[in-house]
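Here is chain A:
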Amino acid sequence: MIEIKNITKNFGKLKALNGLNLELNKGECIALIGPNGCGKTTLIKSILGMVLPSSGEILFNGKSIKNDNDYRRHIGYMPQIGRYPENMTIGQVIDMIKGIRNSNQVLDHDLYEHFNIEKMLDKKMRTLSGGTTQKVSATLAFLFKPQVLILDEPTAGLDPIAAEILKAKIIDAKERGCLILITSHLLSELEDIVSQIIFMQEGNLILHKNAEELKARTGQQTIARSIVHLLKTETL
Partner candidate 1 sequence: MMRILKYVALDIIKNKIIIAYAIMLALFSWSAFGLEDNAAKGLLTVLNIVLLTVPLMSVLFATIYVYNSSEFIELLLSHPIKRSKIWKALFIGLSLSMVAAYVFGAGIPLFIFAEWDIALMTIAVGSLLSVIFVAIAFLSSIITRDKAKGIGTSIMLWLYFALLFDGLVLFLFFQFADYPIEKAVVFLSALSPIDLSRILILLKLDVSAMLGYTGAVFKNSFGSDWGLVLSFALLAFWALVPFYLSLRKFKSKDL
Partner candidate 2 sequence: MDIRINYRITFIIAFFLFIATENSFAKTIHVGKGKAFTSIRKALSVAQSGDTIIVNAGVYKEGNIIIDKPLHFVGKDYPILDGELKHEIISIKSDNVSVSGFRIQNSGRTAMSDPGGIKVYDAKNVTIEKNILTNNYFGIYLQYAANCIIKNNVIKASQKEENQSGNGVHCWKSDSLQIIGNKIEGHRDGIYFEFVTHSVIWRNIAKNNLRYGLHFMFSHNNAYITNYFKHNGAGVAVMFTKKVVMINNTFEENWGDATYGVLFKELSDCYLSGNRFIKNTTGIYFDGSNRITAERNLFKGNGWGMRMQANCVDITISHNNFMGNTFDVTTNGSLTLNQFFENYWDKYEGYDLDKDKIGDVPYHPLSLYAVIVEKNPPAMLLYRSFMISLLDKSEKVLPSLTPENFVDNKPRMSPYNL
């Protein structure tokens, strides 16, 4: 579904992405992991077209995303830290996104209801806590039933109940055949939903493997341990 072909991104002297090649397919739930500053967010933003790669190209359903914006119709994005116009209320933000998307498909109101967004519609964005902002971001990401979900640290800042709700929603989406790309520091959180692992370091792709395979090969019980094991044995 998404093909990443040899993309490189330089921020001045810093190489945020270094000749990355990836193929992400339908129905996969991919965990994008790596230490801070490894290029995860840059990769995500590149896919979203917010960061323009210095070289290489990204294909979405076989079409280059360069100079295209319509492919984003199929993506739901939940940023790490949702930044919204401060003076707008939650209701206005949701209305605005609906208005801008202007799609006449049936909307997915699950999270809207489960997170009780309705009660907070009149709250200004600048008054919201980090967790509430994340709820709004999550709601918006799932609202249009996208084929691809890109979730940047989705559970960070969410209370456990909300996190569970979101997780259930992610699993639900995966079962519907969506492509899901998640970054997270807390691998344990992703344990039961992730089907693939991408590990990055300093802009390089270190590993891209099926989660079950990885566990089997390293003989560990969890993905987190497998990764640690791999790093220790340096058999990458």
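We adopt the following convention: contacts are C-beta pairs under 8 Å (C-beta built on N, C-alpha and C of every residue); 3 or more make two chains touch, one makes a residue touch a chain; residues count from 1.
How were these candidates chosen? In short, all candidates are chains of the complex that A comes from, given by their letters.
In this text the structure is predicted, and so the values were computed from the model without any measurement.
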Identity of the candidate that touches chain A (this complex; choices 1 or 2): 1
Candidate 1-touching residues of chain A, taken from the complex the two chains share: 11, 45, 48-52, 69-73, 75, 77, 79, 82-88, 93, 96-97, 99-102
